[in-house]
Structure formats: structure tokens, C-alpha cells
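All protein chains of the complex are present and in place, except for one that has been dropped.
Right after this comes chain A.
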Amino acid sequence: MSDRLSVLKTYKLYVGGKFPRSESGRVYEVTDSKGKWLANAPQSSRKDARDAVVAARKAFGGWSGATAYNRGQVLYRVAEMLEGRKAQFVHEVADAEGLSKSRAAEQVEATIDRWVWYAGWTDKIAQVVGGGNPVAGPYFNLSSPEPTGVVAVLAPQESSFLGLVSVLAPVIATGNTAIVVASERSPLPALSLGEVLATSDVPGGVVNVLSGRTAEIATPLASHQDVNAIDLAGADDVLAKELEIAAADNLKRVLRPQPVDNWTATPGIDRLTAFLETKTVWHPTGSLGASGSSY
């Protein structure tokens, strides 16, 4: 143990590929499970939320238009970058959730594996949930999934890193862009994740991370007319109901909070399909006539 005075990090938001402070200039104190000061996190405002929506919308065309293979490679790259910074995240998760180093390491490893799992889904989900439809007529008819658009994600309050990634990765794997509201009490792993994403070939704006008071940030997101969907994982029942009502204004797709006992369990595809639309394209096939060759 050296007695060197360490260099502390100023935690910042991650919006549009940049690391701004909250435009409000506010911060709030983040402590560990025992109440010891860890850092001052930005306390995002309504304006920060709106800026994040603009960034996410701007990124949507490019990200949703990228090939599924490319998205898979980019997400895999995130896992690679995380692997290299594992020690930092173990430290942050241990502090945030009051875990021993070894328990925190399990969480971080499960998180990295979760990125890998979703990275592999990008170019498979369309075959699982889409397909040709045998319509009764001379038409080619194909249903394909497409991303819903800009998705607001309220990260789980308790599981600051594995929970966060478990709700974020499926949203962007399919080509949506996201605004993530970090766990209110434990935002630091989420803010550090922004630094990983920035160095992982994830285009700026695809993921935007905001910290602060969940209700304060989520309310303008839920009523924002340019947000297409909202995942309420991090909202309590009272807030979730309010946000769902606000979300009805432009018929956002709403994923209600569901109790998750164990974030390490294999998640299935529900979170992938929650933010997908189905597009069905018809085209006449023409006909070569009854006398045409049969081979």
C-alpha cells in the first residue's frame, strides 16, 4: 500500500458520444452501502433528457441501418473492452452493491458474458421471429422485425451493472438507440460503462447514459413525443403507472416492471422482442402458367 494520494474521477454523463456535465450544473452525492462518499454524480435535468433524445434520434438511422453482423461485432467489442477494465468494474460494483470482491467479480463476469450473449443475437433474431407467410394467393409475403426506434430505459435500481446491461444490451442489439437512466443510488458503474462504449466502436448517440433522480428524468422521457418506447424496469409501481399514462400520449411501447430475482439467469428473447416492430411486405409473384416447366 503506497500512501500516494489517488486521482479521483469526475463522473460525467454520456450523451451523443460525448461526456458532458449536467446542463443544470447539479451533482448529487453517491455513497457506498455503508454511507461512505464515493463520488459526485451529475444530477440530470429535463433538458439533459431532451438532449439525449435528440442524440438518440440522430443515431437511429445509422445504427438501425447497420448490418446485423456489424452490430454484433460492435457489441462483442464492448465485451472485449469490459474484460480489460474488469478490475475497475469489480471495484465499482462492490462499492455500489456492498458485495465482496469475489461476489462483485461474479457479477461483472456475468455482465460481460451477457454482452457476448446479446452480440450473438443481432443476426439471428430476424430468422427466429420473422419469416415468410403462406398467403392464399400469388404473392410473396415476408414479415421481418425492425427496431422500434428511440427507447428510454430505466435501469434496475438494485443491480447496478448486470441489471443495467441486461436491459440495455437487448434494446440496442436489434438496432434501437437508447437513453438509459442509471440506478439512482448506484449510478457509477453505468457512467463508467459510457467510457467503455465510447471506446468500443458504438456510434455516439446509440447509448446515452443519464444519472440523477429517476422520477425527474423519466417523466419528460415518458411524455417525449420523439421517444418510441420505454422500459420501466427501474420504476416502482407508483412511478411506473404515472409513466405508463404519460407514455400513452404517443402510444409508446411500454415494458412494465417485472420482478427479477436473479439477473444471472439466461434471459430468453422477451427483452429483444419487446422493442421490435413487425413489417410485412407483399409483392405479386406473377405466374408462369400451367404449362410451364416443372423443373
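Simple rule for what comes next: contacts are C-beta pairs under 8 Å (C-beta built on N, C-alpha and C of every residue); 3 or more make two chains touch, one makes a residue touch a chain; residues count from 1.
Going forward, contacts and distances are computed from a predicted model.
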item	value
Candidate names "Transketolase, N-terminal subunit", "ABC transporter permease", "Nickel import ATP-binding protein NikD" or "Betaine-aldehyde dehydrogenase"; UniProt protein name, chain not shown	"Betaine-aldehyde dehydrogenase"
Omitted-chain contact residue, chosen from A:K47, A:K101 or A:H283	A:H283
Touch list for chain A against the chain that is not drawn	128-129, 131, 133-137, 139, 141, 143, 148, 228, 237, 240-241, 244-245, 247-251, 253-254, 256, 270, 277-284
